[in-house]
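The other protein chains are all here in position, but one chain of the complex has been omitted.
Chain IDs A and B follow the sequence of writing; residue 1 opens each chain.
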Amino acid sequence: MTTPALALEGVTKQYGASVALKPFDLTIAPGEFVTLLGPSGSGKTTVLGIAAGTLVPDAGRVLSHGKDVTRQPTHLRNVGMVFQRYTLFPNMSVADNVAFPLKVRKEPARVIAEKVAHYLDLVGLLPLADRYPSQVSGGQAQRVALARALVFEPALLLMDEPLAAIDRRLRQMLQEEIRRIQRRTRVPTLYVTHDQDEAMHMSDRIVIIRDGEMAANGTPQDLYWTPPSVWAAEFLGDANVRHVELAAPPEGRACAVRDAAGRRLSGTLHPSACPKGRLALVVRPEDCVVRRQPEPDAWPGRVVDVSFRGATQEVWVELEDGWTIRASMRAREDIHPGSAIHVGWPAAAAVIVGAQG
Amino acid sequence: MRGRGVHLVLMAPACLFVFAFVIAPIGIALIDSFSNEGTWTLGNYVHVLTEPPYPRVLLNTLVIATLTTLLSMAVAFPAAVFVASRSGRAVGIVVSLLAITLSISVLVKIFAWQVLLARNGLINGALLGAGIITDPLLMLYTRASVVVAMVQIMAPYACLLMIAGMRRIDRDLMTAARTLGARSLRLFRDVYWSQVRFCVVMTTLIIFIGSSGFFVAPALVGGPGEIMLGMKMQSDLVNQYESGLAATTGILLTAFLLAVTFIALRLSGRSFRNVAEELAR
Partner (left out) sequence: MNRPALRSVAGWTYCVLLLGFVMVPIAVMIPASFGSAEVLQFPPESFSLRWYREVLGDARWLDSAWLSFRLAIVAALLATLAGFMVAIEHMRFGRVRPLMRAYLLLPLIAPHIVLAAGLFSMLLQARLLGSPTALALAQCCLALPLAVVVLINAVEAIDPLLWTAASSLGARWWTVLLKVILPNLWLSLIVAALIAFNSAWDEVTFAVFFGPIQTPTLPSKMFSYLQELINPSVTAIATLLMTVTIVLALAAASIPRLIRRGGRR
């Protein structure tokens, strides 16, 4: 196994009586783009501060490419940072901002000029090199900040909600661009956000943090299709959730369960779920299939609401026992509130997780 | 730059300055006021409260400071209310002119009054020349001349402090109250006054504290009957090296001002902490 670019080993942090971070582990492989996703107050900023060296953890170690840097101050860490606020030095031109880390490292002028031009070109801002921060737009400023954080080829790139202050359309463009640049430069990246969509678009891997603890860790696809908990499922998107109990001892992963109404359902048991504990079944609305005709493993119900979303429409179906299931389907499908229909899903699409949390 | 050492280094010079030139002198004055030739005694206080001319000087200080404060506030309040409710260039001009007046030396202002009010000064000269009076009027070296000069010095402070405070009030509240049907008088009492009260009390306090510690004006335009604390302390110290009595009057003044501050804050329902926060802005 290769040495990770960054490894946090059991780091903790406490502010007075409040625990910001319980023992927390995180690794980032060389070239990997990891997103730290969590609601506000979950401890994201604390993890970032520890990775950056602006905070010293109460316990645990921070390793950069195998070297212990736990107590090393920020300016020696060789990490590039991009913040939500643009933090360009207002007294320097765009080019001087990008040149700053190289000048601090006393690089020769020729190298500085070359690298500045290269990285400004990479973010598409070479023509604005002589402008001042007050003369560029928010999106441009954030690109300059990115170039400045990359120009010294840091061991790690840390981004703290860099797109939170930017409006939606531009944000999507910049997401693509950051991803493209990260793939080209192969800089190991820790990206902090509270925006689930952003995390799913951009990451190689997502780490979800909640109340100072890791709540989930996996590729966007893994976490979306087989979430480890009800909370993670609902945090990452829309989900139908039903409390269930085992109907029969599980055979491998596949498992048969029964809900409060006695309905027999089947799904895949998540590795983290304890079969003895309270369980819940999770199905994404996209996996629910709506039919006009009765089918095996589909339940009759009545459409109570339809909401148009452009490419798709969301349909809420109330079953006879009152369970309302949300299904997502093609918008062209002609369906109205009041229609009697049948709803079901492939057994492989349902995940059985622990019901706690 | 980490750790407590850095905080200490950054804050130490400022804190030491204030300690050495504010806290220490007051502490020394406190010790001086209770000691006489090496023994602890209340003699200084008895002396200052009973032996002429001290009681008279204390009373003078009180009366002149009160008059100055009331007049300054009366003159400045309407202007502050008006200016704070306006916006635009004119406001900027009024505020800058007040600020420039503030920055002019107190000595220059006092001297201007001497020039105007003296027996052979400009006003007497003009009146005599116009034949309105035959003998010069006695205007300088009276209680009135002290108060007028001090009001001229204090009014710009009062005005600027109140404008700054009143600018922070929430105008939307006034509009909201008006839409709810509040009449003018009610609006003023319940909505406006409740918001500006603290700022007016603070300003009054600051002006009163400033006036009672005033040294220059009474010394230069006051008559021999208008001696205030500052002058008496200066002559005790500089002419007689009598630090005990000067310290005692100083401590009495400080204690009195603290008491006034405390009472004013209690009456307006605020604490010292609010004052600290207000000052910090």
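In this section, a contact is a pair of C-beta atoms (placed from the backbone, for glycine too) under 8 Å apart; a residue touches a chain by one contact, two chains touch by 3 or more.
Small disclaimer: the values here were computed from a predicted structure and weren't measured.
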- [ ] Over the full complex, note down every shown chain the hidden chain is touching.
- [x] A, B
- [ ] Taking the full complex into account, find the residue in A:V11, A:L26 or A:M81 that is in contact with the omitted chain.
- [x] A:M81
Open item on the list: From the list B:V147, B:L229 or B:L265, pick the residue that touches the absent chain.
Closed with: B:L229
Open item on the list: Can you say which of B:F111, B:W193 or B:F262 touches the chain missing from this structure?
Closed with: B:F111
Open item on the list: If I consider the whole complex, including the chain that's not displayed, which of B:V63, B:V94, B:I169 or B:V260 touches that chain?
Closed with: B:V94
Open item on the list: Using the document's contact rule, name the residues of subunit B that touch the chain not shown here.
Closed with: 1, 6-7, 9-11, 13-15, 17-18, 20-29, 32, 75-76, 78-79, 82-83, 86, 90, 94, 96-101, 103-116, 118, 120-122, 125-126, 152, 155-156, 159, 206, 209-210, 212-213, 215-216, 219-220, 229-230, 233-234, 237-238, 241, 243, 246-247, 249-251, 253-254, 257, 273, 275-277, 279-280
Task: Touching residues (missing chain, whole complex) on subunit A - done: 52-54, 73-81, 83, 85, 87, 89-91, 100-101, 104-105, 132, 134-135, 145, 148-149, 152, 158
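Operating definition for what follows: only the chains that are shown with their structure count from here on.
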Task: Distance between the centres, which are taken as Cα means, of subunit B and subunit A, whole angstrom - done: 60
